[in-house]
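Handing you this structure, nothing more for now.
A single protein chain has been omitted; all remaining protein chains appear in their positions.
The block that comes next holds chain A.
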Amino acid sequence: MKFCTVKQYFDDENNNNVTNGIATTVIPLPNKHLKIKANNKEMEQYEQELLRNVMPQELTKLILAANYLNFKEALDFFCRTVANAIQNKSVDYVRKFFGLESDFEPGEEEKLCKEFAWSFEGVDED
């Protein structure tokens, strides 16, 4: 990890609000990674513990922090966690989560949904 970027990050005013969360979550990751690198089960459990109390929306902030710090392992880990969190969610939920709106022509979206109707089975209710 690049220590100069970390310092820059903390100094940067815009990031003051998220500093605390990042400090406790992102920074300890590389050491933990090295310690239990060999054992994936342990890492999975550690990851689950770490993020048990973190809302999916907050994960977005962690991702941006890891991206800014150029910390690839943390970025991949957080992305994996978000993927697990959203994998069974509805299209509407995902749109809200990422701040997106549908830009399909009228009828286009319906056509797609119909073609992939099978992929909508068993989706979590919003």
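Simple rule for what comes next: contacts are C-beta pairs under 8 Å (C-beta built on N, C-alpha and C of every residue); 3 or more make two chains touch, one makes a residue touch a chain; residues count from 1.
Here is the rule we go by: contacts and distances are computed from a predicted model.
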Chain not present in the shown complex, as UniProt names it (candidates "F-box domain-containing protein", "Serine/threonine-protein phosphatase 2A 55 kDa regulatory subunit B", "Actin-related protein 5" or "COMM domain-containing protein 1"): "F-box domain-containing protein"
Touching residues on chain A - with respect to the absent chain: 40-41, 60-61, 63-64, 67, 75-76, 79-80, 82-83, 86-88, 91, 94-95, 98-104, 109, 112-113, 115-116, 118-120, 123
